[in-house]
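The structure under discussion appears below in the form of structure tokens.
Missing here is one protein chain; the remaining ones are kept as they sit in the complex.
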Amino acid sequence: MILRAEGIQKRFDTRVVLRDAGIEIVPGSITLLLGANGSGKTTLANILATLLSPDRGSITVDGEPLSRRRTAARRSIGFASHRPLLYLGLTPLENLSFFGGLAGVPSPARRAMELLERLGMAPFARAPVERFSRGMLQRIVLARALLTDPKILLLDEPYTGLDETGVAVVNEVLRDARERGTGSLVITHEPERVRPLATRVLRMHAGRVEEAA
Amino acid sequence: MRTILAVTMKDLRLHARDARFLATLALFSASLVLILSVAFGPIFGDPAKEASATLWGALFFAGVLGLTRALDLESESGGGDALRLTGADPYALYLGKTIANFLLVSADFLILLPIVSIFFDVGNLRVLPGVLGVAALGLVGYAAWGTLFAALARGIRARELLLSVVLFPSLVPLWIGAVKLTNALWGDGTIDPVRDWIKVLAVMDVLGLALAAFLYELIQEATE
Partner (left out) sequence: MNPTIPRWWSGLGKALWAAALALVAISFWMASRAPIEVQMGPVQKIVYVHVPSAIATLIAFGVTFAASIAYLATKDWRWDGLAASSCEIGMVFATVVMITGPLWARSAWNTWWTWEPRLTTFLILWILYAGYHVVRASLRSESRRTISSVMGIVFFVNLPLVWKSIEWWRGSLHPKNVTMVPEMRVTLLVGMAAWMIFYAAALLQRLRLEWHTEARAFSDTAAPAPSEGRAQP
């Protein structure tokens, strides 16, 4: 699945954040997106994840406009942002089963446990998420993104606040995704963590996406 | 559908785990009842009427707390956005939430009913089914419109205030009907003279649910 954005423009009130941003995510790739604070990386990620709509520009999935296939697209895109996108009062198992069920995942509870085991969070499956440390929470966030076995993975600052083990988990997920043919986009301030894995490096500047050195 | 049920259960589960909130809700509505009882009392000129007004007044105001709390659950850690990402049918999400809100405010009703009955010395077992029926009809409408409007007020700071400002005037027909019917049951023991108000409540219920069918998805997707 190829996710392509072209000519994306987005402004908030009078501040123009994205001017003419474009990006393409292809299967089996790991794209690194760098950029200064406030350069619009998270906004672009949110737009690609279909949570925000651009003022101008087009987003296509395998050539078809996103708006036409929004439900299917949402289920093929896994998004992990720095907001948890979880219910803090529920346990990981409850959260994942709930979202999995709504997203049409068969046997959501089983899939949930599978993911929790894979990410090393099985022992904590039944404790409310609000008690978790940053590192533990991040793994649940990742698990939610992986629920539907997405073809596109969007990770916004996945390494923030993680220790070495946590970083290794994220990278393992990315490696695995690449092998399965999933296309990944990683937005980060700590490029050294993921540079070895990246197939492409881009930079956000003046509201546009450019190739980086 | 299963989506509706899942959403309802999720909301109820979250509410159930927040004992502090539930206690606040109950206490708040109880104090409203207290204040109004004192204002009307100590000798009640028309207990059936005053009791109905007190009951429904307390419910309406306390209900707003429940509605905004349900809203906050979605926005505080992005759960609402995660819901959108599942690609689930927005109307199903709305119905799930509305049912949960209905159950929450009904629970509040069941707490207030005995209190009001005792304070004002109204009601009896014979009219109880009728009172419960009227309440169900009225609260379905309250939940339907309330959930819709709460979603509108999503991004705004003074949420409870604004929700009250737009919700209460819109629900005037519901309010009048509910109070009149409850009053009739407690006063005359029959709703015959005011039977028509049942139609009003029913229309309000249907209208609220129908408007949401058209508009909820738009509201849900209307973000930055």
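Letters A and B mark the chains in the order given here, with residues in each chain numbered from 1 onward.
Here is the rule we go by: a residue touches a chain if its C-beta (ideal position, glycine included) is under 8 Å from a C-beta of that chain, and two chains touch if they have at least 3 such contacts.
This one's a predicted model, so the numbers in the text were calculated from it and none came from an experiment.
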Hidden partner chain, touching residue among B:Val38, B:Leu128 or B:Ile156: B:Ile156
Of B:Met1, B:Leu27, B:Leu128 or B:Val165, the one touching the omitted chain in the full complex: B:Val165
Among A:Arg11, A:Arg69 or A:Arg200, the residue in touch with the chain that has been omitted: A:Arg11
Those residues of chain B which, in the complete complex, touch the missing chain: 148-149, 152-153, 155-158, 162, 165-166, 169-170, 172-173, 176-177, 180, 196-197, 200, 203-204, 207, 211, 215, 218-219, 221-224
For chain A, residues in touch with the removed chain: 9, 11-17, 36-43, 55, 205-207
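Convention: only the chains that are shown with their structure count from here on.
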Centre-to-centre distance between chain B and chain A (centres being mean Cα positions), rounded to whole Å: 38
Residues of chain A that touch chain B when the two form their complex: 12, 49-53, 70-72, 74-75, 77, 79, 81, 83-90, 94, 98-99, 101-104, 128, 144
Chain A partner contacts - residues on chain B that touch it in the complex: 2-3, 6-7, 10, 13-14, 17-18, 73, 76-79, 81-88, 221, 223-224
